[in-house]
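In this view, the complex is presented without one of its protein chains, the others remaining in place.
On to subunit A.
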Amino acid sequence: MSDGVAPIVPGTAAPVTVPARMPTDWQTASRQTRIRRRYAAEARFRLMGLFAVVMSAGFLAILLFTMISNGIGGFAQTRIALPIDFPRAGLTLDQARLKGPGADLALAGAGLPEATQAAAIVAYGPDGDKLLSDGAWLRVRDQVKANPALLRGRATLWVPAADTIDIAAKHDGAPADEAIVAKLKAMGALSTGFNAFFLTASDSTDPTMAGIWGALKGSIFTMVVTLLIAFPVGVLSALYLEEYATRNRFTDLIEVSINNLAAVPSIIFGLLGLAVFLNTFHLPRSAALVGGLTLALMTMPVIVIASRNAIKAVPPSIRDAALGVGASPIQVVFHHVLPLALPGILTGTIIGMARALGETAPLLMIGMRAFISAPPDRLSDPATVLPVQIFLWSDQVNRGFVEKTSAAIIVLLVFLLAMNGVAIYLRNKFETRW
């Protein structure tokens, strides 16, 4: 009773009369409209929330729909039937060389490109050779290689059409091309099939011959370098920070750097790669090696942060038990903590790698935007990667590249989806709740 309020004891004082507040009458018209208004506001608010969610998902759906509807044609190829009379095509060919590694060269040297053009002119008139893709003879070559018996007689082969015909057949091209397509269709000389070039060829100036294999191989090389550097460095520094480091100014500095690096715009890493790897260490320009190093610096903080969370989740009792039976601090961490944290670390690594796989800007800085028509064989060869290939194709004026760009985007998205799927699977399968 420190605040001096005397207890009210019945009988000792007159009851204090408080003016009684009338209970609210919810049935009056003004109350009812007020409640209706409030409920209407509630419904509106809720609807706005639903609208935001649906719209966000809708944006994603529109994005995917645009890419798929534009890109699906990139996997298809318009083909033209080409009758070739091989014995009269003037091929100077030694049958024996068709077997073995020299076959490609032998067929190219034997005048097959010219023979293919001549056959087109015979079949479709003086402009017949313009109906075929520049790569048409490659298809003839492959078919001859698979079946040398073709060389002994007349044969009708399906070869890829030129890009103008391709566009006219799939969408709406120039009126002249449309007329040709209609004529070819009437002759039954037009068909569509799966475009194998797209998955096996590299960049080309002719959209009917352009493929993503070179870029895909470059991406794989780059990702291997990134993984080999970022994974060990990221996991080891996470182990150090989480398990051994004493808190002092120095470890604070490491921590601050890692958190800041995770938020630095990716293009800054490109500038770093340009200034350090290219201008200081003189590593080769536009090589998968430099791209991988640059992306490794960018991915490492992501892996460190994910790994630290995974290591933090391992309960201390595991460490205490291991220490209790006489393990050294190194043995505790490498025999017990690390294996238990590994699923979480791997999930974080895959997500970081997926981000690196889709990254474009830093790679443009280190010169990976050149036109490269052969897939790289070594880490130091000039290479390009899938996202950069998409960027390069999106700049092309030729209309045939629109569907190639979208098709390449579909391939990239499939890879990203697969990686994220694996990450989610790993998390669900191995996640332990302690």
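Here is the rule we use: a residue touches a chain if its C-beta (ideal position, glycine included) is under 8 Å from a C-beta of that chain, and two chains touch if they have at least 3 such contacts; residues count from 1.
As a convention for this text, contacts and distances are computed from a predicted model.
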Given "Phosphate transport system permease protein", "Indolepyruvate oxidoreductase subunit IorA", "Formate hydrogenlyase subunit 4" or "Ester cyclase", the protein name in the UniProt record of the chain not shown would be "Phosphate transport system permease protein"
Among A:T28, A:T156, A:N279 or A:S380, exactly one should touch the missing chain; which is it? A:N279
Among A:I220, A:A361, A:L379 or A:V422, single out the residue that touches the unshown chain. A:A361
Contact with the hidden chain (one of A:G109, A:P265 or A:P315): A:P265
Residue among A:A89, A:I212 or A:L297 that touches the chain left out of view: A:L297
Can you name the residues of subunit A that touch the chain not displayed here? 38-39, 41-42, 44-46, 48-53, 55-57, 59-60, 63, 66-67, 70, 232-234, 236-237, 239-241, 244-245, 253-254, 257-261, 263-269, 271-272, 274-276, 279, 297, 300-301, 304, 328-330, 334, 354-355, 357-361, 364-365, 369, 387-388, 390-391, 394, 402, 405-406, 409, 412-413, 416, 420
